[in-house]
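All protein chains but one are shown in place.
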Amino acid sequence: MMERIPQYLFWILIFPGFVFTVLIGLVASWVVRKVSALVQWRVGPRLYQPFVDILKLLGKETLVPRGSQKALFFAAPLIAMTAVLLLSTMLWRIAFDRIDFIGDIIVAIYLMVLPSLALILGSSASASPHAAVGTSREMKLVLAYELPLALALVVIVIKNGGQLNLAQIAQNNVVFSISGLLAFLVALLCVQAKLGFVPFDIAEAETELAGGVLIEYSGALLAIWKLAQAMMLVALPLFLVLAFLGGFTVLWAGIAKYVLILVLLILIKNTNPRMRIDQAMKFFWVYCGFALILAVVLAGLGNYYGIGWL
Amino acid sequence: MSWKIWALKKSPWVFHVNTGACNNCDIEIVALLTPKFDVERFGIKLVGSPRHADALLVTGGVTAQAAPRLREVYRQMPKPCVVFCIGACACDKGIFANSYHMVGPVDKIIREIDPNAIIAYVPGCPPKPEAIISGVVKALSAL
Partner (left out) sequence: MNQKELKKRLTELEDKLIGIEEPRENCIYLNCESQNSFAVNKFLFEELRLRFVIATGIDAEDCFEVIYHYANDRAGSMVNLKAFIRNRKKPAIDSIATFLPAAEWIEREIHDILGIDFNNHPDMRRLILADDWPEGVYPLRKDMDSKIAQGWTCKTSIRPSKKSPARRTIPMKKPILAVGPFHPLQEEMEFFQLATDGEIVTDIDMRISYNHRGIEKISESLQFDQVPFLVSRICGICSASHPLAYVQAVEELAGIEPPVRALYVRTIINELERIHSHVLWFGLAGHFIGYDTVFMWAWKYRETVLDLLEEITGNRNNYGNVTVGGCREDIPDELKPRIIKDINFVEKKTNMLIKAVDDDPILHARLKGVGVLSYEDAVKFAVTGPTARASGIDIDVRRDESYAAYDQLDWDVITRPEGDVFAKVVVRLLEVVESCKIIKQAVQKIPDGPVAMKVKQIPPGEAIGRVEAPRGETFHYVRSDGGNRPVRHKVRAPSYVNVPSFKASCIGEHIADVTITLAAVDPCYSCTERLAVVDGENKVMHDYESLLRMSREKMDRISKDLGVEKLKLEDL
């Protein structure tokens, strides 16, 4: 066991963990900004912009607001970052080497919730009314999208005959069936909400809440948040690729799938106005919930009668 | 030049404060973000909280009611940061110099709480967006 520790450390810290994910994540966040700019007839930022932003934030003073819960205020971004780091390392290992264990899809779900919880903790620790409103919205949003996301994964599990092993699930291309497609679309929207992109950027709505949950963060702590968000931009689409689109069987195909999901997210982001929190909850619970119940039934029937396309 | 300053110059996030301007400078600042001028090319981004900002764009000659708030916003900014006085009013109160309600200009108010603040001036009524870009670039390259 002991002799493997250096290798685990290498996985987590260098490849495919921290350094690799951060690199990809920052490039992906550049793609998001650049494509948004092109849609808006602008030139947009240069490739190294996200890197410089992080570097600059690291060089700035970190202000801690008076009246805040200091320990929690510092811990929250670290919790978020650690969770995403674990998640992305795990997913990359599954994608590249099929290193897996039974039930890892459930671990993935938990790791995906952690950053949102950390955000809630951090912003409520920062003692600001705007952050407080942002917090309450983020909480409602988490409640709204976690249920459909879990249901979407239930569809996946049914389609794979009760398989809880992500590497096994990644062998199948579930999206080429009615229930799989429905589940994929809903999961895509849940990821949109998890990433805090329009139309679900309700918690960070800068015009309503002056930056919302992150309003009191500055300097290095803000840089950690930004890094965690950039890494989410890698981990969450990667999860979708593994769960729905058949994983990284061939490297270039896997990359193409990842880019496809990124482009879909950006397009949704740029063609929609922000939803109101009650509208978003209704959307996730009523419409997505209904679609998913249908998908679960279809998947069950398809499984029972052996009809693949249902 | 230290890496901190280098990164700051490549990625200045700005927070905009109106301390009693007529809106002209303000809409020109917003126009900077739009397709014709698009300052995101230079990494300039308008942010919603002074805690995230590296540069403070101030417009207006500072009314008595706005002065305490201007000081408070400056205090909330993490250092190092730069203050830009955009427009004639922010530079020297402009046409409102004789007003009973103007306590500015901006540099006077900022220096009261931080004598070493870095302050740059972009005159004009309103300065054209090109002038604002040029002012920001000049001030940053002088750092």
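Of note:
So that you can tell them apart, the chains are marked A and B in the order they are listed, and the count of residues begins at 1 in each.
Convention: a contact is a pair of C-beta atoms (placed from the backbone, for glycine too) under 8 Å apart; a residue touches a chain by one contact, two chains touch by 3 or more.
Please read these numbers as outputs of a predicted model, since none were measured by experiment.
For the chain left out of this panel, the touching residue among A:Thr82, A:Gln163 or A:Asn270 is A:Asn270. The omitted chain makes contact with just one of the residues B:Pro12, B:Pro50 or B:Pro78: B:Pro50. For chain A, the residues in touch with the chain missing from this view are 36, 39-42, 65-67, 69, 124-125, 127-133, 135-136, 139, 198-199, 201-202, 205-208, 210-211, 215-216, 270-279. Listed here are the chain B residues that touch the chain not shown: 15-28, 30-31, 33-36, 46, 48, 50, 60-61, 63-69, 71-73, 76, 94-96, 98-103, 112-113, 125-126, 128.
The rule is simple: only the chains that are shown with their structure count from here on.
Within the complex formed with chain B, the chain A residues making contact are 33, 37, 40-46, 48-49, 52-53, 55-56, 59-63, 206-207, 210-211, 214-219, 222. Residues 3-4, 7-8, 10-11, 13, 34-35, 38, 40-41, 43, 47-49, 51-52, 54, 76, 78-80 of chain B touch chain A in their complex.
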